[in-house]
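One protein chain omitted, others in place.
This part shows chain A:
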Amino acid sequence: MPANKKYLNPSFHQRFAKITAGFIGGFLITSLLFLIFALLTDHVAILITLKFAGFIVWCTLMILPFLFENGWKAWAFYFIALLVLGATFYFLKSTSPELLSAL
């Protein structure tokens, strides 16, 4: 019953890539996703949702990299997502001071 080894990639850097992509990348994507919504709508409701639902989203994003054969490819996708989300967040936050003044 143990997982059939022929499907597992034993190389350290592949495993490292998948785990870090899910753990670090997944966490940052989850946070940014919620923070963007927090800028656009009721930030208190979104942030308290992030506090518990964030773990479920993060968990999903931690599973996804394992579906890739190449862990670095997963990192690439996550990195692009991070750039897009990060840029959106930065743009929204800096160009819409009226959103922030509502805080």
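Methods note: contacts are C-beta pairs under 8 Å (C-beta built on N, C-alpha and C of every residue); 3 or more make two chains touch, one makes a residue touch a chain; residues count from 1.
In this section, contacts and distances are computed from a predicted model.
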Of the listed "Putative tricarboxylic transport membrane protein", "Oxidoreductase", "ABC transporter permease" or "PepSY domain-containing protein", the name UniProt assigns to the chain that isn't shown is "PepSY domain-containing protein"
Applying the definition given at the start, please give the residues of chain A touching the unseen chain. 1-4, 7-8, 28, 31-32, 34-35, 38-39, 43-45, 47-52, 54-56, 58-60, 62-63, 66-67, 69, 89, 93, 103
